[in-house]
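Right, I'll just put the structure down here and ask away after.
One protein chain is absent from this view; the other protein chains keep their places.
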Amino acid sequence: MRSFQYARPETLEELLALLHEHGPAAKLLAGGTDLMVRLRSGQSLPRVVIDLKRVKALRAEIVETDAGLRIGARTVMAGLIEDRRVRRHFSALVEAAGAVGSVQIRNRATLAGNICNASPAADTAPALLVYGAIANLVELGGRRSVPLADFFLGPGRTVLNRGEIVESIDVPFASEPSGAAFGRITRRRGVDVAGVNLCCLVKASGQTLFACGAVGPRPFLAPDLESLIAQASPISDLRSGSDYRLAMLAVLGRRCLAAAVSRLQLAMTAVEATCNR
Amino acid sequence: MQPLSVAVTLTVNGQTHALEVLPHHTLLETLRDGLGLTGTKECCGEGECGACTVLVNGRAINSCLMLAAEADGETIVTIEGLCEHTPTGGQAPLGRASLAGPIDNRPPVGNRPHIGPGPLSRLDPLQTAFLEKGAAQCGFCIPGMIMAARYLLMGNPHPTVTEIQDGLAGNLCRCGGYSRIIESVAAAAEAET
Partner (left out) sequence: MIGQSAIRAGGLERVTGAQKYTADLRLERPLDVKLVKLDCARARIHSIDTHAARRVEGVRHVLTAAGIGFPVPRYGPAYADRPVLAEGETKFFGEPVAAVAAESKEAAEAAAAMVQVEYEELPAVLTIEAALDPASPLVQDPELRPGDRYAGTNILNEWRFGWGALESGAGLVIENEYTFPMVTHFAIEPHAFLAAPDPNGVTVWSPVQHPYVLQRVVAAALGWPVSKVRVISPDPGGGFGGKGWPKFEPLMALLALETGRPVRLVLTLEETFQAARRASARIHVSTGFESSGRIAFQDIHADFLLGAYADIGARVVSKASYAACGPYRTPHARIVARALFSHTTPSTAFRGFGTPQASWAVESQLDEAARSLGIDRLEIRRLNLPSKGEAFVPGDTPADGDWAQALHKAAEAIEWGTPLPKHRGRGIALGLKSSATASVSFALVRLHHDGSASVMSGTSDMGQGARTVFTQIAAQELGIPEARVTIVMGDTAVTPFDSSTSASRSTVFMGNAIMRACQDIKAQIRQLAAEVFVVPADSVVVSDGAVLLPDGQASYAEVLNAYYGSARGEAMAVGSCRSKYVAEHPLGGNPAFWELMCVAAEVEVDEETGHVQVRKLVLASDVGKAINPRHVEMQDEGAAIMGLGHTLMEHLILDSHGRIANLGALDYRIPTIQDIPAAMQSVLIENGDGPGPYGAKGAGEGGVLAISAAIGSAVREAAGVAIRDLPLTPERVWRAIQERQPKPQQGELTYG
(Lines give C-alpha, C1' and ligand atoms only; values in the text may rest on other atoms or scores of the structure.)
Protein backbone atom coordinates (compact mmCIF):
# COMPACT_ATOMS: atom_id res chain seq x y z
CA MET A 1 0.00 0.00 0.00
CA ARG A 2 1.28 3.47 -0.89
CA SER A 3 2.07 5.57 2.16
CA PHE A 4 0.06 8.57 3.32
CA GLN A 5 -0.34 10.73 6.36
CA TYR A 6 -2.91 9.87 8.95
CA ALA A 7 -4.94 12.48 10.74
CA ARG A 8 -7.33 11.85 13.57
CA PRO A 9 -9.17 15.02 14.51
CA GLU A 10 -11.32 15.09 17.62
CA THR A 11 -13.60 18.01 16.83
CA LEU A 12 -15.85 18.66 13.90
CA GLU A 13 -14.12 22.00 13.29
CA GLU A 14 -10.70 20.36 13.06
CA LEU A 15 -12.08 17.72 10.72
CA LEU A 16 -13.73 20.24 8.41
CA ALA A 17 -10.65 22.45 8.41
CA LEU A 18 -8.46 19.50 7.43
CA LEU A 19 -10.85 18.50 4.69
CA HIS A 20 -10.97 22.02 3.38
CA GLU A 21 -7.22 22.33 3.48
CA HIS A 22 -6.40 19.13 1.63
CA GLY A 23 -9.36 18.97 -0.69
CA PRO A 24 -9.14 16.08 -3.15
CA ALA A 25 -5.78 15.00 -1.70
CA ALA A 26 -7.61 13.91 1.45
CA LYS A 27 -9.75 10.85 1.92
CA LEU A 28 -12.18 10.45 4.72
CA LEU A 29 -11.92 7.21 6.69
CA ALA A 30 -15.00 5.93 8.49
CA GLY A 31 -15.39 2.14 8.41
CA GLY A 32 -12.71 1.80 5.78
CA THR A 33 -14.32 -1.19 4.11
CA ASP A 34 -14.32 0.53 0.72
CA LEU A 35 -11.47 2.98 1.18
CA MET A 36 -8.97 0.35 2.34
CA VAL A 37 -9.67 -1.76 -0.74
CA ARG A 38 -9.02 1.24 -2.98
CA LEU A 39 -5.89 2.23 -1.07
CA ARG A 40 -4.52 -1.28 -1.45
CA SER A 41 -5.24 -1.45 -5.15
CA GLY A 42 -3.86 2.03 -5.77
CA GLN A 43 -7.20 3.27 -7.18
CA SER A 44 -7.07 5.86 -4.45
CA LEU A 45 -3.77 7.60 -3.66
CA PRO A 46 -4.51 10.27 -1.07
CA ARG A 47 -1.83 12.38 0.58
CA VAL A 48 -3.71 12.29 3.83
CA VAL A 49 -6.30 9.97 5.30
CA ILE A 50 -8.58 11.64 7.82
CA ASP A 51 -10.08 9.27 10.34
CA LEU A 52 -13.41 10.65 11.55
CA LYS A 53 -14.04 8.05 14.22
CA ARG A 54 -12.73 10.13 17.12
CA VAL A 55 -14.82 13.17 16.25
CA LYS A 56 -17.19 13.33 19.18
CA ALA A 57 -19.76 15.42 17.37
CA LEU A 58 -20.22 12.69 14.80
CA ARG A 59 -22.31 10.08 16.49
CA ALA A 60 -22.31 6.33 16.36
CA GLU A 61 -25.76 6.23 17.96
CA ILE A 62 -29.22 6.37 16.51
CA VAL A 63 -31.36 9.08 18.08
CA GLU A 64 -35.13 9.08 18.02
CA THR A 65 -36.87 12.38 17.29
CA ASP A 66 -40.55 13.15 16.91
CA ALA A 67 -40.22 12.89 13.17
CA GLY A 68 -38.13 9.80 12.86
CA LEU A 69 -34.70 8.34 13.53
CA ARG A 70 -31.46 10.21 13.14
CA ILE A 71 -28.61 7.93 12.20
CA GLY A 72 -25.19 9.28 13.09
CA ALA A 73 -22.32 9.42 10.63
CA ARG A 74 -20.44 6.73 12.54
CA THR A 75 -23.34 4.28 12.79
CA VAL A 76 -22.26 0.95 11.36
CA MET A 77 -24.47 -1.54 9.54
CA ALA A 78 -24.45 -3.87 12.53
CA GLY A 79 -25.69 -0.98 14.65
CA LEU A 80 -28.64 -0.49 12.34
CA ILE A 81 -29.47 -4.16 12.24
CA GLU A 82 -29.31 -4.52 16.00
CA ASP A 83 -31.39 -1.40 16.75
CA ARG A 84 -34.86 -2.23 17.97
CA ARG A 85 -36.38 0.96 16.57
CA VAL A 86 -34.88 0.52 13.13
CA ARG A 87 -36.15 -3.04 13.08
CA ARG A 88 -39.64 -1.92 14.02
CA HIS A 89 -40.00 1.03 11.66
CA PHE A 90 -37.63 0.33 8.80
CA SER A 91 -37.42 -3.40 8.30
CA ALA A 92 -36.35 -3.10 4.66
CA LEU A 93 -33.39 -0.96 5.71
CA VAL A 94 -32.43 -3.75 8.10
CA GLU A 95 -32.69 -6.24 5.24
CA ALA A 96 -30.57 -4.02 3.04
CA ALA A 97 -27.94 -3.39 5.71
CA GLY A 98 -27.86 -7.15 6.32
CA ALA A 99 -27.03 -7.69 2.66
CA VAL A 100 -23.92 -5.54 2.88
CA GLY A 101 -20.85 -7.79 2.94
CA SER A 102 -20.20 -10.16 5.78
CA VAL A 103 -20.58 -9.83 9.53
CA GLN A 104 -17.02 -8.50 9.70
CA ILE A 105 -17.79 -5.86 7.08
CA ARG A 106 -21.07 -4.89 8.76
CA ASN A 107 -19.21 -4.34 12.00
CA ARG A 108 -17.15 -1.62 10.32
CA ALA A 109 -19.03 -0.24 7.33
CA THR A 110 -21.05 2.87 8.11
CA LEU A 111 -24.37 3.80 6.58
CA ALA A 112 -23.06 7.27 5.81
CA GLY A 113 -19.99 5.79 4.15
CA ASN A 114 -22.16 3.52 2.05
CA ILE A 115 -24.07 6.45 0.60
CA CYS A 116 -21.05 8.77 0.30
CA ASN A 117 -19.22 6.22 -1.84
CA ALA A 118 -22.20 6.51 -4.17
CA SER A 119 -21.75 3.09 -5.68
CA PRO A 120 -24.63 2.51 -8.08
CA ALA A 121 -25.02 -0.87 -6.36
CA ALA A 122 -25.03 0.40 -2.76
CA ASP A 123 -27.50 -1.88 -1.01
CA THR A 124 -28.80 0.59 1.54
CA ALA A 125 -29.60 3.30 -1.02
CA PRO A 126 -32.88 1.87 -2.38
CA ALA A 127 -34.23 1.38 1.14
CA LEU A 128 -33.25 4.88 2.21
CA LEU A 129 -34.86 6.24 -0.94
CA VAL A 130 -38.25 4.63 -0.40
CA TYR A 131 -38.25 5.66 3.24
CA GLY A 132 -37.66 9.27 2.18
CA ALA A 133 -34.34 9.64 3.98
CA ILE A 134 -32.63 12.99 4.22
CA ALA A 135 -28.88 13.51 4.43
CA ASN A 136 -27.78 16.24 6.82
CA LEU A 137 -24.59 17.80 5.55
CA VAL A 138 -22.09 20.04 7.26
CA GLU A 139 -19.17 22.12 6.08
CA LEU A 140 -17.18 24.96 7.55
CA GLY A 141 -19.71 27.46 6.26
CA GLY A 142 -22.79 25.78 7.69
CA ARG A 143 -25.31 23.03 7.36
CA ARG A 144 -27.89 21.93 4.82
CA SER A 145 -30.21 18.97 4.33
CA VAL A 146 -30.61 17.11 1.07
CA PRO A 147 -33.24 14.48 0.31
CA LEU A 148 -31.47 11.28 -0.61
CA ALA A 149 -33.28 11.30 -3.93
CA ASP A 150 -31.17 14.33 -4.83
CA PHE A 151 -27.96 13.18 -3.16
CA PHE A 152 -26.49 10.86 -5.80
CA LEU A 153 -25.14 12.29 -9.02
CA GLY A 154 -23.40 9.32 -10.59
CA PRO A 155 -20.91 6.56 -9.83
CA GLY A 156 -18.80 7.85 -6.93
CA ARG A 157 -20.32 11.33 -7.27
CA THR A 158 -22.65 13.09 -4.85
CA VAL A 159 -23.83 16.62 -4.12
CA LEU A 160 -21.20 16.93 -1.39
CA ASN A 161 -19.01 20.00 -1.87
CA ARG A 162 -15.32 20.09 -1.25
CA GLY A 163 -14.94 20.01 2.51
CA GLU A 164 -18.51 18.94 3.14
CA ILE A 165 -19.49 15.74 4.91
CA VAL A 166 -22.60 13.82 5.91
CA GLU A 167 -23.23 14.49 9.59
CA SER A 168 -26.28 12.30 9.95
CA ILE A 169 -29.11 10.69 8.04
CA ASP A 170 -32.74 11.24 9.00
CA VAL A 171 -35.26 8.57 8.24
CA PRO A 172 -38.79 9.87 8.85
CA PHE A 173 -41.48 7.73 10.44
CA ALA A 174 -44.28 6.73 8.10
CA SER A 175 -47.51 8.70 8.45
CA GLU A 176 -49.61 5.63 7.81
CA PRO A 177 -49.15 1.86 8.07
CA SER A 178 -46.84 0.52 5.39
CA GLY A 179 -44.93 -2.53 4.35
CA ALA A 180 -41.57 -2.68 2.63
CA ALA A 181 -39.22 -5.30 1.28
CA PHE A 182 -35.70 -5.36 -0.10
CA GLY A 183 -34.33 -7.83 -2.61
CA ARG A 184 -31.24 -8.34 -4.71
CA ILE A 185 -29.78 -10.52 -7.42
CA THR A 186 -26.30 -11.93 -6.97
CA ARG A 187 -24.06 -14.48 -8.63
CA ARG A 188 -23.85 -16.69 -5.57
CA ARG A 189 -25.93 -17.04 -2.44
CA GLY A 190 -23.11 -15.98 -0.17
CA VAL A 191 -21.72 -12.45 0.17
CA ASP A 192 -21.72 -10.72 -3.20
CA VAL A 193 -22.07 -7.35 -4.86
CA ALA A 194 -25.60 -6.90 -6.13
CA GLY A 195 -26.19 -7.29 -9.86
CA VAL A 196 -29.49 -5.51 -9.23
CA ASN A 197 -31.08 -4.42 -5.96
CA LEU A 198 -34.52 -3.07 -5.27
CA CYS A 199 -36.71 -1.90 -2.47
CA CYS A 200 -40.47 -1.55 -2.56
CA LEU A 201 -42.70 0.29 -0.12
CA VAL A 202 -46.49 0.00 -0.04
CA LYS A 203 -48.64 2.32 2.03
CA ALA A 204 -52.09 1.58 3.43
CA SER A 205 -53.45 4.20 1.08
CA GLY A 206 -52.30 2.04 -1.81
CA GLN A 207 -49.44 4.31 -2.79
CA THR A 208 -46.28 2.46 -3.85
CA LEU A 209 -42.66 3.51 -4.06
CA PHE A 210 -39.89 1.62 -5.80
CA ALA A 211 -36.17 2.28 -5.73
CA CYS A 212 -33.35 0.33 -7.23
CA GLY A 213 -29.62 0.19 -7.78
CA ALA A 214 -27.03 -1.17 -10.20
CA VAL A 215 -29.24 -0.48 -13.21
CA GLY A 216 -28.01 3.02 -13.92
CA PRO A 217 -25.33 5.48 -12.88
CA ARG A 218 -27.07 6.08 -9.56
CA PRO A 219 -29.76 4.54 -7.37
CA PHE A 220 -33.15 6.07 -8.12
CA LEU A 221 -36.77 6.21 -7.07
CA ALA A 222 -40.03 5.75 -8.99
CA PRO A 223 -43.70 5.61 -8.04
CA ASP A 224 -44.34 2.29 -9.76
CA LEU A 225 -42.46 -0.56 -11.35
CA GLU A 226 -43.21 0.45 -14.94
CA SER A 227 -41.63 3.82 -14.54
CA LEU A 228 -38.77 2.33 -12.55
CA ILE A 229 -38.03 0.00 -15.44
CA ALA A 230 -38.48 2.81 -17.91
CA GLN A 231 -35.84 4.85 -16.09
CA ALA A 232 -33.35 1.98 -15.84
CA SER A 233 -30.29 2.18 -18.07
CA PRO A 234 -28.22 -0.80 -17.02
CA ILE A 235 -24.78 -1.46 -18.44
CA SER A 236 -23.22 -4.82 -19.24
CA ASP A 237 -20.15 -5.60 -17.19
CA LEU A 238 -18.45 -8.67 -15.83
CA ARG A 239 -21.11 -9.05 -13.17
CA SER A 240 -24.19 -9.03 -15.43
CA GLY A 241 -25.50 -8.34 -18.88
CA SER A 242 -27.75 -5.29 -19.25
CA ASP A 243 -30.73 -7.33 -20.49
CA TYR A 244 -30.42 -9.69 -17.55
CA ARG A 245 -30.29 -6.75 -15.17
CA LEU A 246 -33.40 -5.29 -16.72
CA ALA A 247 -35.26 -8.59 -16.56
CA MET A 248 -34.22 -9.09 -12.96
CA LEU A 249 -35.45 -5.62 -12.09
CA ALA A 250 -38.92 -6.74 -13.12
CA VAL A 251 -38.63 -10.02 -11.19
CA LEU A 252 -37.36 -8.30 -8.05
CA GLY A 253 -40.04 -5.65 -8.41
CA ARG A 254 -42.82 -8.22 -8.46
CA ARG A 255 -41.35 -10.25 -5.63
CA CYS A 256 -40.62 -7.30 -3.39
CA LEU A 257 -44.05 -5.86 -4.05
CA ALA A 258 -45.67 -9.12 -3.01
CA ALA A 259 -43.54 -9.25 0.13
CA ALA A 260 -44.25 -5.60 0.92
CA VAL A 261 -47.99 -6.11 0.50
CA SER A 262 -48.01 -9.06 2.85
CA ARG A 263 -46.02 -7.06 5.38
CA LEU A 264 -48.46 -4.20 5.04
CA GLN A 265 -51.32 -6.59 5.73
CA LEU A 266 -49.53 -7.82 8.82
CA ALA A 267 -48.95 -4.26 9.96
CA MET A 268 -52.59 -3.40 9.43
CA THR A 269 -53.71 -6.48 11.31
CA ALA A 270 -51.46 -5.39 14.14
CA VAL A 271 -52.95 -1.90 14.07
CA GLU A 272 -56.47 -3.31 14.12
CA ALA A 273 -55.57 -5.59 17.00
CA THR A 274 -54.30 -2.60 18.94
CA CYS A 275 -57.44 -0.60 18.20
CA ASN A 276 -59.77 -3.41 19.13
CA ARG A 277 -58.07 -3.99 22.43
CA MET B 1 9.04 11.97 2.02
CA GLN B 2 8.30 9.20 4.48
CA PRO B 3 5.23 10.11 6.55
CA LEU B 4 5.83 10.22 10.26
CA SER B 5 5.10 7.09 12.12
CA VAL B 6 2.19 7.05 14.51
CA ALA B 7 2.48 6.03 18.12
CA VAL B 8 -0.23 3.58 19.10
CA THR B 9 -1.09 1.55 22.13
CA LEU B 10 -2.71 -1.78 21.43
CA THR B 11 -3.96 -4.24 23.97
CA VAL B 12 -3.58 -7.58 22.29
CA ASN B 13 -4.61 -10.76 24.04
CA GLY B 14 -4.43 -8.99 27.38
CA GLN B 15 -1.01 -7.51 26.84
CA THR B 16 -0.48 -3.82 26.20
CA HIS B 17 1.98 -2.84 23.49
CA ALA B 18 3.25 0.65 22.76
CA LEU B 19 4.26 0.66 19.11
CA GLU B 20 5.34 3.00 16.37
CA VAL B 21 3.48 2.13 13.18
CA LEU B 22 3.49 3.63 9.72
CA PRO B 23 0.18 5.28 8.83
CA HIS B 24 -0.54 2.86 6.01
CA HIS B 25 0.21 -0.29 7.97
CA THR B 26 -2.82 -2.44 8.50
CA LEU B 27 -3.68 -3.98 11.81
CA LEU B 28 -3.04 -7.34 10.15
CA GLU B 29 0.53 -6.39 9.23
CA THR B 30 1.15 -5.03 12.69
CA LEU B 31 -0.13 -8.17 14.37
CA ARG B 32 1.87 -10.48 12.11
CA ASP B 33 5.06 -8.54 11.50
CA GLY B 34 5.17 -6.20 14.47
CA LEU B 35 3.98 -8.55 17.18
CA GLY B 36 4.80 -11.91 15.61
CA LEU B 37 1.23 -13.13 15.98
CA THR B 38 1.17 -15.12 12.77
CA GLY B 39 -1.94 -17.10 13.65
CA THR B 40 -3.96 -14.40 11.88
CA LYS B 41 -3.67 -15.02 8.15
CA GLU B 42 -3.65 -12.92 5.01
CA CYS B 43 -5.31 -14.06 1.81
CA CYS B 44 -7.37 -11.60 -0.23
CA GLY B 45 -6.42 -8.32 1.44
CA GLU B 46 -9.83 -6.84 0.66
CA GLY B 47 -12.21 -8.17 3.26
CA GLU B 48 -13.65 -10.96 1.16
CA CYS B 49 -12.07 -14.08 2.67
CA GLY B 50 -12.11 -13.54 6.44
CA ALA B 51 -8.75 -15.24 7.04
CA CYS B 52 -7.59 -12.15 8.97
CA THR B 53 -10.60 -11.98 11.31
CA VAL B 54 -9.84 -10.76 14.83
CA LEU B 55 -11.97 -9.23 17.56
CA VAL B 56 -11.57 -5.50 18.16
CA ASN B 57 -13.41 -4.36 21.26
CA GLY B 58 -15.43 -7.54 21.08
CA ARG B 59 -16.45 -7.10 17.43
CA ALA B 60 -15.25 -9.39 14.63
CA ILE B 61 -13.54 -7.39 11.91
CA ASN B 62 -11.22 -7.98 8.98
CA SER B 63 -7.82 -6.83 10.21
CA CYS B 64 -6.69 -6.26 6.61
CA LEU B 65 -9.25 -3.46 6.33
CA MET B 66 -8.22 -1.63 9.47
CA LEU B 67 -5.20 0.58 9.86
CA ALA B 68 -3.05 -0.11 12.86
CA ALA B 69 -3.35 3.60 13.61
CA GLU B 70 -7.13 3.25 13.81
CA ALA B 71 -6.75 0.55 16.42
CA ASP B 72 -4.94 2.87 18.83
CA GLY B 73 -6.27 2.30 22.32
CA GLU B 74 -8.39 -0.67 21.29
CA THR B 75 -8.56 -4.13 22.77
CA ILE B 76 -7.79 -6.88 20.31
CA VAL B 77 -8.11 -10.62 20.57
CA THR B 78 -6.46 -12.95 18.07
CA ILE B 79 -6.59 -16.71 17.72
CA GLU B 80 -3.54 -16.95 19.98
CA GLY B 81 -5.42 -15.34 22.84
CA LEU B 82 -8.84 -16.70 22.11
CA CYS B 83 -9.32 -18.91 25.10
CA GLU B 84 -8.09 -16.59 27.81
CA HIS B 85 -9.43 -13.33 26.50
CA THR B 86 -12.93 -13.83 25.17
CA PRO B 87 -16.06 -14.48 27.11
CA THR B 88 -17.13 -18.06 26.57
CA GLY B 89 -19.58 -20.31 28.27
CA GLY B 90 -16.71 -22.15 29.89
CA GLN B 91 -13.24 -23.08 28.96
CA ALA B 92 -13.59 -26.70 28.08
CA PRO B 93 -10.29 -28.49 28.00
CA LEU B 94 -9.69 -31.30 25.55
CA GLY B 95 -12.03 -34.04 26.61
CA ARG B 96 -9.50 -36.77 26.70
CA ALA B 97 -6.49 -34.93 28.06
CA SER B 98 -5.95 -34.00 31.64
CA LEU B 99 -4.60 -30.53 31.62
CA ALA B 100 -2.80 -29.44 34.73
CA GLY B 101 -1.08 -26.31 33.51
CA PRO B 102 -1.31 -23.93 30.61
CA ILE B 103 0.98 -26.09 28.50
CA ASP B 104 0.87 -29.83 28.54
CA ASN B 105 3.01 -31.83 26.24
CA ARG B 106 2.05 -35.21 27.57
CA PRO B 107 0.52 -37.55 25.05
CA PRO B 108 -3.23 -37.60 25.46
CA VAL B 109 -4.86 -40.46 27.25
CA GLY B 110 -8.20 -42.15 26.83
CA ASN B 111 -9.88 -44.16 24.15
CA ARG B 112 -10.34 -41.50 21.51
CA PRO B 113 -7.50 -41.63 19.06
CA HIS B 114 -5.47 -38.46 19.10
CA ILE B 115 -2.38 -38.10 17.06
CA GLY B 116 0.72 -36.20 17.89
CA PRO B 117 1.65 -34.52 21.13
CA GLY B 118 1.40 -30.83 20.33
CA PRO B 119 1.35 -27.65 22.32
CA LEU B 120 -1.78 -28.51 24.22
CA SER B 121 -2.87 -25.28 25.77
CA ARG B 122 -6.27 -24.61 27.18
CA LEU B 123 -8.68 -24.51 24.34
CA ASP B 124 -11.79 -22.55 23.59
CA PRO B 125 -14.78 -24.88 23.13
CA LEU B 126 -14.75 -23.89 19.48
CA GLN B 127 -11.17 -25.00 19.10
CA THR B 128 -11.99 -28.29 20.80
CA ALA B 129 -14.98 -28.80 18.55
CA PHE B 130 -13.08 -27.90 15.37
CA LEU B 131 -10.38 -30.36 16.40
CA GLU B 132 -12.68 -33.19 17.38
CA LYS B 133 -15.05 -32.81 14.43
CA GLY B 134 -12.12 -32.54 12.08
CA ALA B 135 -13.18 -29.20 10.64
CA ALA B 136 -9.64 -28.20 9.72
CA GLN B 137 -8.12 -29.55 6.55
CA CYS B 138 -5.24 -27.40 5.30
CA GLY B 139 -6.09 -25.15 8.23
CA PHE B 140 -5.25 -21.80 6.71
CA CYS B 141 -8.78 -20.37 7.03
CA ILE B 142 -9.37 -21.87 10.45
CA PRO B 143 -8.08 -19.10 12.76
CA GLY B 144 -10.30 -16.55 11.02
CA MET B 145 -13.18 -18.99 10.92
CA ILE B 146 -12.92 -19.67 14.65
CA MET B 147 -12.73 -15.96 15.48
CA ALA B 148 -15.85 -15.27 13.41
CA ALA B 149 -17.57 -18.22 15.07
CA ARG B 150 -16.61 -16.94 18.50
CA TYR B 151 -18.16 -13.58 17.66
CA LEU B 152 -21.30 -15.31 16.50
CA LEU B 153 -21.63 -17.32 19.72
CA MET B 154 -20.97 -14.26 21.87
CA GLY B 155 -24.11 -12.67 20.47
CA ASN B 156 -26.11 -15.78 19.79
CA PRO B 157 -25.32 -18.74 22.03
CA HIS B 158 -27.72 -21.07 20.19
CA PRO B 159 -27.48 -20.32 16.50
CA THR B 160 -29.45 -22.25 13.92
CA VAL B 161 -27.65 -23.67 10.89
CA THR B 162 -28.80 -20.67 8.85
CA GLU B 163 -27.49 -18.30 11.49
CA ILE B 164 -24.15 -20.10 11.54
CA GLN B 165 -23.99 -19.77 7.78
CA ASP B 166 -24.78 -16.08 7.98
CA GLY B 167 -22.20 -15.59 10.72
CA LEU B 168 -19.48 -17.31 8.71
CA ALA B 169 -20.44 -16.06 5.25
CA GLY B 170 -17.40 -13.83 5.20
CA ASN B 171 -14.94 -16.66 5.73
CA LEU B 172 -13.85 -18.70 2.74
CA CYS B 173 -12.61 -22.27 3.03
CA ARG B 174 -11.30 -23.64 -0.25
CA CYS B 175 -10.89 -27.13 1.18
CA GLY B 176 -14.69 -27.03 1.33
CA GLY B 177 -14.89 -28.12 4.94
CA TYR B 178 -18.02 -26.05 5.50
CA SER B 179 -20.33 -28.81 6.68
CA ARG B 180 -17.87 -29.88 9.40
CA ILE B 181 -17.37 -26.26 10.35
CA ILE B 182 -21.12 -25.86 10.84
CA GLU B 183 -21.19 -29.04 12.93
CA SER B 184 -18.28 -27.80 15.01
CA VAL B 185 -19.89 -24.45 15.78
CA ALA B 186 -23.12 -26.20 16.74
CA ALA B 187 -21.19 -28.62 18.95
CA ALA B 188 -19.30 -25.79 20.64
CA ALA B 189 -22.55 -23.96 21.27
CA GLU B 190 -23.92 -27.12 22.83
CA ALA B 191 -20.80 -27.61 24.94
CA GLU B 192 -21.01 -24.09 26.30
CA THR B 193 -24.44 -24.57 27.80
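Going by the order they are written in, the chains are A and B; count residues from 1 in each one.
The working rule: a residue touches a chain if its C-beta (ideal position, glycine included) is under 8 Å from a C-beta of that chain, and two chains touch if they have at least 3 such contacts.
Remember, predicted model here, so these are calculated numbers, not experimental data.
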Residue, one of A:Ala57, A:Val159, A:Ala250 or A:Met268, that touches the chain absent here: A:Ala250
Residue among B:Ala51, B:Leu153 or B:Ala189 that touches the chain left out of view: B:Ala51
From B:Gly34, B:Pro159 or B:Gly177, residue that would touch the chain that is not displayed: B:Gly177
Full-complex contact with the absent chain, from B:Leu35, B:Ala60 or B:Cys141: B:Cys141
Residue numbers in chain A that touch the chain omitted from display: 2-3, 37, 185, 187-193, 224-226, 238-241, 244, 247-248, 250-251, 253-254, 257-258
In chain B, positions touching the absent partner: 22, 32, 36-46, 48-49, 51, 78-80, 107-108, 112-121, 123, 127, 130-132, 134, 136-143, 146, 164-166, 168-169, 171-182
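Going forward, only the chains that are shown with their structure count from here on.
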Chain A-chain B separation of Cα centroids, rounded to whole Å: 31
Footprint of chain A on chain B - complex, ascending: 2-4, 6, 22-24, 26, 45-48, 50, 53, 59-62, 64-67, 69-70, 72, 148, 151-152, 166-167, 169-171
Residue numbers on chain A that touch chain B, as the complex places them: 1-6, 8, 29, 32-33, 36-37, 39-41, 49, 51, 53, 78, 101-105, 107-108, 190-191
